[in-house]
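With one protein chain held back, the other chains of the complex are shown just where they sit.
Order as written gives the chain letters A and B; numbering starts at 1 within each chain.
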Amino acid sequence: MKNIKQSLAVSLWFIFLTFPLMVVKVNTSDQLVQWRWMNILWIGLATFVLSFVWRYALARKEARQMAAQSGQDEQDKPSRIQALLEDQSLRYKAMIALLIFALAFPWVFDTYQSTIMISALIYVVLGLGLNITVGLAGLLDLGYVAFFAVGAYSYALLNHHFGLGFWTILPVGGILSCLFGVILGFPILRLRGDYLAIVTLGFGMIIKVVLENWSDFSFGPSGIANIDKPGLFGLKMDIAASTTYIYYIMIGLVVLTIIVTARLKNSRIGRAWIALREDEIACVAMGIDMARTKLSAYALGAFWAGMVGVMFAAKTTFINPASFTFMESAIILSIVVLGGMGSILGVILGAMILILLPEYLRAFSEYRMIIFGAAMVVMMIFRPQGIISNVRQKYEFKGLKEKSENV
Amino acid sequence: MEYFIELFLGGLTRGSIYALIALGYTMVYGIIQLINFAHGEIYMIGAFVAYIVCGVLTIYGFHGVSILIIAGLLAIVYSCAYGYTLEKVAYRPLRNAPRLSPLISAIGMSIFLQNYVLLAQTPDFLPFPALIPDFEFMEPIAHIIGSPELVILVTTLVTMIMLTVLIKYTKIGKAMRATQQDMSMARLVGINVDRVISTTFVIGSALAAIGGVLVASYIGQVNFYIGFIAGVKAFTAAVLGGIGSVPGAVLGGLVLGLTESFAAGYISSDYEDVFAFGLLVLILILRPSGILGRATKQKV
Partner (left out) sequence: MSDTTKRTLLEVKGLTMDFGGLRAVDSIDLTVSEGEIAALIGPNGAGKTTFFNCVTGIYTPTDGDILIHPKDKPTRRVNGSKPNMVTTLGMARTFQNIRLFPDMTVLENVMIGRHCRTKTGLTGAILRGKAARKEEQEIVESSYTLLEKVGLGEFANEYSKNLPYGAQRRLEIARAMATEPFLLLLDEPAAGMNPQETADLDALICRIRDVEKIAILLIEHDMKLVMNISDTIHVMEYGKKIATGTPQQIKDNPKVIEAYLGEETEA
C-alpha cells in the first residue's frame, strides 16, 4: 500500500514535470495551441510502473553493497556468461566460429548489409580506441571525434591535392592524429579528470568550427567529394566488389585493434594505465611517471581514431564537418560505457548493439539518442561495469612454490 | 570609440548571462565536485517552458509585461523542478561511486534531456517573442545600449546581490558553506546534507532559468540544442573564475563575455567559440585554479 502511494506520488510529479513540454505544443505562426492530453496518461502509467522497478533495483543494489561490506560479495562471483567466457577451449571455438562468420558475411548477405556492417566495424575500432583512453586509463575524452576527423581529413586532403593512395595514408592518418593527441595532451593532461573532459569537449568543437570556417584549407561546410576508394593493384572494381574489399580491410583493422589492445591491457604499460585510473596518488607514489603514462594512453587512443578516420573517408568517398559532431563522440562514449569500460569483448558487443539495432529497427532509430542517454544513467547506477565486466588476467606461477597446472 | 563601447556593453550583457548559468555549475561543483553536464539543459528547459507559456498566453489574449512575468515565474518553477528531479534520479544514487560514474551519468542526462525536448517538441528553431519592452527613457542612448541589454544587466545584478545575501546570511546559506568545506563534518553537526545538495541544485536551476528566459527573448529564438553550447561556455566561465567560487563565476562570466565580444568584433565572428576555448585552455595551463580560486591540496 505504501509502495502504491509512493509510486502514485512519483507519477503525479512526473505528470506535472512533463506537462508543458509533453502536452502543450504551440504553433506561433498559426496562433494555435495543440493539447496532447493522451500523453498525460502514458507518462502517468510509465512512471508509475518504472518507479516500482526503480525502487526494487535500488533496494537490490543496496543489499548487494551491504553483502559486499560484510565480505560476501555476490557481485564478484562470475556470472554464468562470465564463467563461459573464461573457459579457454570454448573461447577459442567461439572465436574461430565468429571469424568464419565474419569472413563469410559478404558472400552470404548482400552489399547493403555489408555496408551497414562496415559502419558497425568502424564503431568497433573507435570504441576500442576510446576504450584505451577512457576504459583503461580513466581519462574522460569527450572530443574523441576530433581525432576521427583528423584522420578522415588527412586522407581526403592528401588524396585531393596530391593523389596519394589509401594504403599510404592509412598509417599517416593514424600517426597524424596521434601527433595531434600529443600536442593537445601535453598541456592539458596535468589537469584533474573533470577539467580534462571539458577541454577535450572544447577541442572537439574547435576542430569542427575550424573545418567549417577555414574554407581555403578544408573546403568549408560543403566538404570534400570524390575521395578515392582503396585500391588493389590498380584493379577496377564495381560497387559490390569494392564494398566487399573495404569490408575485409575493416575486418583486418578490427582484428589488429583487438590484438594490440588485448596485448597492451596485460602489459607493463596497460597495468600502469589501470593503476592511474584507480588511484593517481598511489600510482605516482609507486614510481609511475604520470604525464608519460597519460600521454601514451591519450595518443594511442587517438591513433586508432585517425586510422579508422582514413577508412571512413575512403568508404563514404565524401566527408564534411557535419559528420564530426559531439553526437558522434557521445555515441562512441556510450559504446564504451554500456559495453563495459576496459573490456574488449564488451566494447565490441556495445558497438554492435548500439549501431546495428537502430539500423534494423527503423522505428527505434528516432529514439536512439534518448535511449542511449537514459541507458548511460541507468548503467552507471545499476551496473557500472557495463554489459561485460572487465576481467583481469590470472597468472600461474611455474617453478614457484604453488603449482597450479592448468592450461 | 563608440564601437568599442558597443562591444564592451555587448560583452557585458553576454557575460552576465554566462555568469548566471556559471553560478549553477560552480555551486554544484563546490559541494559535490561534479560537473553537472545537464545544467545547460536545465537552462534550455527554462527557455522552452517560457516559450510555451508565452505562446499559450498570447493566443489566449494576454499582453506585454504580464506575459513576461508569468512566463518567467513558470520557467523558474519548472527549471527548479527539473533540477531537483535530476539530482535525485541521476546523481544521488551515485554519491559514493567512483569519480567517473556521476560524470558519465551527467553526460547521459544531458543527452537524454536534449532528446526529450527534441522529441516532445520540435528539432526546429522557434521564434521567441521579444518580451522586454523598449523604455522611453533609454532613447537618447539607444544606439549604444538597448533596453533588453539594460534589463539583462540589471536583472543579473539584482540576482547576484540576492544570491550573495542568501549564501552569506541565511541559515541554508551557512549550511551550504559548511557542506562545501567538509561534507562528513557537516553531517555530524546535524546538517541534512541531502537537503542542502537539493537546495543547491534548485537555486542553480532558478538562476539558469532566469538566464534562459532573458537570453531567449534577447536573441529571439529557442531550440533544444541551445543549452549545450551555453552550458559549455558557462562552465568555461566557472573554471575561468575558479570553480567553486561564487564571485569567481561572475567574474569568469564577464571576462569570457568580453573576450568573445571583442574577439568577434575586432578579429572574426566565425571563430568566436575558438577564442572562448583558447582562453579556457590558457587559463587551465597557467593558473589551473582559476582567477579567484584557491589552489587546494589533495589530502593524502
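Following the convention adopted for this analysis, a residue touches a chain if its C-beta (ideal position, glycine included) is under 8 Å from a C-beta of that chain, and two chains touch if they have at least 3 such contacts.
Only a predicted model underlies this, so the values are computations on that prediction, with no experimental measurement involved.
Touch with the chain omitted from the figure is made, among A:M22, A:I274, A:M311 or A:L333, by A:I274.
Looking at A:I288, A:M327, A:L345 or A:I371, the residue that reaches the missing chain in the full complex is A:I288. Along chain A, the points of touch with the absent chain fall at residues 71, 73, 76, 260, 263-264, 267-272, 274-275, 278-279, 281-290, 296, 300, 390, 392-395, 397, 399-402.
By our rule, only the chains that are shown with their structure count from here on.
Centre-to-centre spacing of chain A and chain B amounts to 30 Å, using the average Cα coordinate of each chain.
Only residues 33-35, 45, 48-49, 51-53, 55-56, 58-59, 74, 78, 81-82, 85, 89-90, 93-94, 97-105, 107-117, 119-121, 126-127, 129, 228, 232, 235-236, 239, 270-271, 273-274, 276-278, 280-281, 284-285, 288, 298, 300 of chain B touch chain A when the two sit together in their complex. Within the complex, the chain A residues that touch chain B are 13, 16-18, 20-22, 24-28, 31-33, 58, 61, 138, 140, 142, 187-188, 190-195, 197-199, 201-203, 205-206, 209-210, 212-213, 281, 326, 330, 333-334, 337, 366-367, 369-370, 372-377, 380-381, 384.
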